[in-house]
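Right, chain A next:
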Amino acid sequence: MTLVIGAFTMGLILSLLALGVLISFRILRFCDITVDGSITLGASATAVLLVSGCNPWLATLGGMGAGMIAGFATGLLHTHFKIEELLSGILVMTALYSINLRVMGRSNVPMLNSESISDWAEAMLLKSNPTEKISILGWPVPVRDLAMLLTVAALVAFIGLLLNLFLKTSIGTAVRAAGENPQMIRAQGVDNRWMQVFGLAVSNGLVGLSGAVLAQYQGFADVQMGIGMMVWGLASIIIGEALVGKSTRSTGMMICGALMGTVLFRLLIAIALRWGLDPNDLKLVTALFVFAALVLPRWAGKIGRKVFGGRGNAGA
Partner candidate 1 sequence: MNITPIQKKAWLELKVEGRLDASWAEHFFSTVAAHMREGRHDIRVDATELNYLSSAGMRSLLRAHRELAAVSGQFAIIRASEFVIRTLSMSGFDSLLKLDLADQDDAPEADESEDKGAGWTSKGIRFEKFAIDPDARMEVRPAGRWIPWARLDAAECEKIPLGRDCIAIGTGASAESFEEAKDRMGDFASAAGCTAWLPGTGADSPDYILQEGRFVPELLAANGLRAVGGISSLLRFSPAEEGASLELSTLIESAFAATGATSVAFVAIAEVDGLVGVSLTRSPGLIGENDKPAEFPELREWMSFCGERVHSGKQALLVGFADASRSGLSQPLLPALPSRNGWAAHVHAAVFPFHPLPNGEIYMSDCVAQLFAGAEPSALLHLVEDARPTLGLGASSFLRGACWCAPATFHSEAR
Partner candidate 2 sequence: MLELNNVKKTFFPGTPNEVQALRGISMKLEDGCFAAIIGTNGSGKSTSLNAVAGSFMVDSGQIHLDGHDITKWPEYRRASLIGRVFQNPFAGTAAEMTIAENIVLSMRRGKTRGLGLALNRRIREEIKERIRPLNMGLETRIDNPIGTLSGGQRQALTLLMATWLRPKLLLLDEHTAALDPKSAAQVAVLTKEIIEREKLTALMVTHSMQQAVQLPHRIIMMHKGQIVEDIYGERKARVKVADLMNAFDRVRRRDLFDASVAEQVLPQFA
């Protein structure tokens, strides 16, 4: 049971990252690799703030803000300095590696002694229910784990709703249009470049937020923790789209899909690990999964056409 709760919590935390990737990859149609750096940035900024005794929520906000700055930088490089999108992401991500080391002062910051969201959540839950273990379906669960799960779930729900609302505001619709049809939105009097910068800031803000919460959940920030996160987010989105249907473009459905996709993916990974998957192979498996998800539908189409080619596409 602890395992399930752990996977859920982790999935929910990473779903914030998935929302960030959703904005850059699906809404702005910008392949933003800054993510790998900004999640670490969010984590390290939060860790350092916490260690210096800052309020955990403020520290979390700080991590989010740091992520936004990273996204802003990537956006600026692309739109105003005319650097290709992948390259601007790589530049910022690379720079962030050093910046993260500088922020933390070393490659790993443990936060064993500082108050984090987890501590705050545990305290809240203990106030209303002062027992060490709570039993769910007969399984005893540590209060700390449950409290963290509930807090993260609430946070994710809140952020998801907020994001959904944001995408429906005047500026949010403009950001979406800028991603889909820059020419059209320019003709409506909007500087699509700033929309892109803004969208990337929001996207990386969410990623930073994810990093901030992740660090507090794990109890440390590590300069390596961001590696492969962008692909991770992509995998989650792809699973999410499989769940809610790829054709749906309603903002609410897209957000739900990304959330569910991340949690499901995390659960699958947890199960795989349990069955003996070497954690070192995790990123390879993720990459293979994304590869398969991108390529298989095309192959399936081709093979389908070959097999059923003679009969045309009747019944397809």
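Behind the choice of candidates: all candidates are chains of the complex that A comes from, given by their letters.
Operating definition for what follows: contacts are C-beta pairs under 8 Å (C-beta built on N, C-alpha and C of every residue); 3 or more make two chains touch, one makes a residue touch a chain; residues count from 1.
Remember, predicted model here, so these are calculated numbers, not experimental data.
Student: Counting any copy, say which of 1 or 2 touches chain A in this complex.
Tutor: 2
Student: Residues of chain A touching candidate 2 in their complex?
Tutor: Against candidate 2, chain A makes touches at 165-166, 168-174, 176-177, 180-181, 183-192, 249.
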